[in-house]
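Removed: one protein chain of the complex. Kept in place: all other protein chains.
Letters A, B and C mark the chains as written, and numbering starts fresh at 1 in each.
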Amino acid sequence: MLDLIYKYVSPQTLAWLIVAFPLAGALLNGIHSLLAGRFHFKPSKVFTSILGVGLPFFSFAVTLIIFATLIGFPQGQEPTMITGPLFEWAATQGLSITFGLKLDQLSLVMALIVTGVGSLIHLYSTGYMAHDEGYARYFSHLNLFLTFMLLLVLGDSLVLLFVGWEGVGLCSYLLIGFWFEDPYKAYCGKKAFIVNRIGDTGFLLGMFLIYTALAGADLPAEQHQNQFFNFEVIRHFSAYLLPAATPICLLLFLGAVGKSAQIPLYVWLPDAMAGPTPVSALIHAATMVTAGVYMVARLSFLYVMSPFAMEVVAWTGAITALFAATIGLLQTDIKKVLAYSTISQLGYMFLALGVGAFSAGIFHLMTHAFFKALLFLGAGSVIHALGGEQDITKMGGLKERMPITCWTFVIASAAIAGIFPFAGFFSKDAILWHTFHGGHISLWLIAFLGAGLTAFYMFRLVGMVFFGEPVMKAAQWMKVHESPPSMASVLMILAVLSAVGGWIGIPYALGGGDHLQEWLAPVFAKTVGVIEIGSHATEIVMAVLSLLWALHFVILAWVIYAQRKEWPARMAGRLRLLYRLVFNKYWIDEIYNFLIVRPLIWTSEKFLWGIMDVRLIDQFGVHGTGRMMLVWNRLVTLMQTGVVQQYLFFFVVGVILIIWGMLFK
Amino acid sequence: MITLNHYLILAALLFCIGIFGVIVRRNILIILMSIELMLSAVNLVFIAFSRYLGGLDGHVWVFMVLTVAAAEAAVGLGIIVAVFRNKETVYVDEVKELKG
Amino acid sequence: MTDGILAAVKTFAIFFVVINIVPVLIWMERKVAAYIQDRRGPNRAAILGIRLGGMIHSLNDVIKLFTKEDILPPHVNKPMYLAAPMIAMFVATITMAVIPFADPMTIGGKKFLLQIADLDAGLLYVFAVSSLGIYGVLLAGWAANNKFALLGGLRASAQMISYEISLGLAVVGIFLLAGSLKLSDIVAQQGSDLWMWNIIRQPVAFFIFLAALFAETNRLPFDLPEGEAEIVAGYHVEYSSMKFALFFMAEYAHIIVGSCIITTLFFGGWHIPFISADWMRANADLLLKINWAGFALVSILGGGYIAKWFRKGKYGDLRDFEPLVIGVPGILTGVGLLGLFVLFGDQVHLTGLWKGIFIAGLQVSVFLAKALFFCFFFIWVRWTLPRFRYDQLMRLGWKGMLPLALVNILVTGWVVLFGGHHT
Partner (left out) sequence: MNPILFYTFGGLAVVTALLMVTRQNPIASALWLVVNFFAFAALFALLSAHFIAVIQILLYAGAIMVLFIFVIMLLNLREEEIKPRQLQFSGLLGGGLVIYLIVLLVLGLLKIPAAPFEASTEGFGYVAPVGRLLFTKYLIPFELTSVLLLVAIVGSVVMGKRKL
């Protein structure tokens, strides 16, 4: 089969096709949409759907082919395929940037997640967005997002990664503000964009630092050919980065913090829920937000050089995990709960990276993509069914009306809560085990607590939405219906993935082969405290412990929110202050508003605009230039008499002066 | 014996006479003729150097200059006729439309 | 130094020939005009009853113009008024400088050109000089301070500028074929093979050139500068006596020059068809004998023919004896030559200088014969075709002949490029 394919196309071409397919979709749909707007016709839904869904699926298929190819590599030979640079993108004296792809184990896993989950969500969107005005525009943006995301994960240089990084940021902005007629939603898009920019500043500075460190080091030119941002080059010369490793890693991590919504830059993610739900599922849960994780994993060889940076990553992740989990406990908006859950889970991934368990982080990234996408899509299904209702206090008992959604949602919740044998159990357990085993007991404690809270708030959600008695009026209740097949089928596929997706990473202790770990290992740098395989007993004990801990919270949540609905109110009354603190998300947004946003606006308006711009630049710069021109003009017009002979006269005077200079110097 | 310097001085003289014509005369036709004279003086330098150096490149450039002179005369006379049609004069001091 | 003297002699000789052909041409014009118009033409002026078919009339004209009062009108611009006819005549004759009349003779191992100057850019020289011809007309028209003259001058300059372009472009094909601008090269390239003559190889160029030449000489059908029905006499309306004569001579000199150029460019110059110069040199004696005998026979027969016209009492005065005066010496000369030929014909062997002179003389005669035919052609056309209107003239020049000449260049270029005629 593979031989047949490679008879006609080279692997390199195939690799490019992965990116090219969604790009083609984006362009075609975009043009379609633009033409429709220009010439006032209704964009064809069939055309848009076939292109918008078909091309990502093609992309997925191509990724699978390449994956199969790489799997088939003989033992010992590193299954890496770097496609040759397509073209030189920018070249200066000391820097050359080529446009090339790098397909190795890590990027391929990412590409599979992106195209696989992405394609499913595209399919789902055909149902969810069926009645929307901007159908073609939506798919154009979504395809464009896929393009950039693939570029991000497949790019062979930091610059290309950054292109994808910014590109997905742009698409995120476009899609959050997809319904831009609503000022709040447009505001949310803006907020996401600006907060991300803060992180990107750090990212850029980190890149510059890498360049200065490498370009200033007088390296053999034939080995790097000025491609200082190429991953291979950076890796090859990483020793030269040692002195600057800590600032570089921290700055790059700032970018990751922004993109992956970690403390303190997580504030945009909950607001990003303003976009269509499939967008939340794809971008703000499954793919884009994991870009930071991918970046840190990709540059693992850099991070291991700076233990301090690793500490920072780990602690940031752990605190975010717990902090977001506590906020998630009391949220009443179904998507907000999931948003905070996403932040929390991303925290776990960073924790894994921070303690050096890179493959565990990627493993969790993968399982998380499955179940979080499923959760969001399930939530979308519910919202769709309820006609846009998002408040979980007004739901309940939906199990009766939409069984498929309900049970897939339960599977996903079990997965995220870490219930055996669903996907999340293995990945989360791997993180916890590596944290514990790496000697980070305090981190482990925080993560362990967070894991319990995760189980609690997830089943609180399940309980409040799908179980118990319905609270809505009968008329409305009768309208609730199961989602169309296009959506339901996606839910089921993802449910299967959430259930079994973790099995490729079953550790040796539990009788598995830890395939993912094996597969990814060559990509990552070895951390200082190498994990030995051997203490299987401890590992099993830990796993059982965390399972019991999660189950305990599941049951607790179940009891409280499905059976004893009066308990939460009573608890809130008793812990009034704490309740208000958590319910209002620790007033973080307000604090930011007070400390940063308002001073910034004040300075901009009063000083930068009122004084700098109007007084200085306008008066001296803009108008001043004009006035200077007028003055000069008057002087110069004196010379333009219109009498050619005078011009020649002056010309001759000049010639005489020159000859004078030559004769009598 | 006649040397290159003789030719150069002769060309300089003729060129300056051309300049004199351009500066002093009011009749635009004569100004144009003076310019042709200047061009010819330059041609003389070209030819003299070409002869001195033994190459024919100077001849080629004279050829180019002649082409330019012909084009200049055609366009210049066209302008003069047009100006005369509008202003009934060929004196440059009476045509000052381009005054700043 | 000898070169200088030789050049001066040649210049003088050629000028002399041209000046002396002019009266002949004038006579020819009158006679041809007369016969075309079915009348006798001039036949009154006579010296001792000898009229030479009216040729004495031309002599009369010359004397008249020389002795006429030289009027200088008061309203003219004097220097230019005087300069104009000189320029006209000067320009008309100096073109002859580059025309090769015969094969170069070799005298004592030294080459002797029957041509004043064999310029490398000979053809360009011809055009350069002919383009100067405008000055005479233009200045005459302007200096006369007469509106008819000015109109004539303006017409002349516009016409000459317009047709000069066609004139120049027509011959581009010729020097593409010859690969040279030297007139002697062009003649040599045509050779004595009739099929190599440019009249065969460049017929289009020939007709364009011919028409443009008519315009350049201001002859009918392009004589608008002096169209007497419209602007009296055009540019020379204010001229009289010898100054007028100069214009008059310049016109005929132009015709001669033009005929010489046509002969050179299109009709193989001094070549005799199918008889190459080498063959002539090898068989000089035979040619001499043929010529000798032929000339003798022609003299006898011609003299006899003319003498037969004698009839006593036709006029009742000296004119009655004119045929005898011409005819009898002709017969006697012929008989004498024949006798000499019979006596010494076998013993004559041309060698060295004499041979060269004989061959050159033969070639010059051939050249002149061809040229005179074209002079006749000019006159023939003049009395056959009507005058163009001014707009027709311009349309023909710019829209007819110019594009045709360009197409001719293009086609010739292709043929030269692909036909392997590279030189």
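Quick note on the criterion: a contact is a pair of C-beta atoms (placed from the backbone, for glycine too) under 8 Å apart; a residue touches a chain by one contact, two chains touch by 3 or more.
Note that the coordinates shown come from a computational prediction; the quantities given were computed from them, not determined experimentally.
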item	value
Visible chains that the absent chain touches, using the contact criterion stated earlier	A, B, C
For chain C, residues in touch with the removed chain	77, 79-80, 83, 119-121, 124-125, 127-129, 131-132, 134-135, 138-139, 141-142, 150, 153-154, 157-158, 161, 164, 180-181
Positions on chain B contacted by the hidden chain, ascending	1-10, 12-14, 16-21, 23-27, 29-30, 32-34, 36-37, 40, 43-44, 47-48, 50-52, 54, 56-57, 59-60, 62-64, 66-75, 77-82, 84-85, 90-91, 93
Where the unshown chain meets chain A, residue by residue	645-646, 649, 652-653, 655-656, 659-660, 662-663
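Assume only the chains that are shown with their structure count from here on.
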item	value
Overall pattern in which the protein chains touch one another (line/ring/star/complete/other)	other
Maximum centroid distance from chain A, chain identifier (CA atoms)	C
Central chain (by mean CA position)	B
Between chain C and chain B, distance of the C-alpha-averaged centres to the nearest whole Å	38
Distance between chain centroids, defined by C-alpha means - chain A, chain C (Å)	99
Chain B-touching residues of chain A, taken from the complex the two chains share	636-645, 648-649, 652
List of chain B residues in touch with chain A within their complex	19, 22-24, 31, 92-93, 95-100
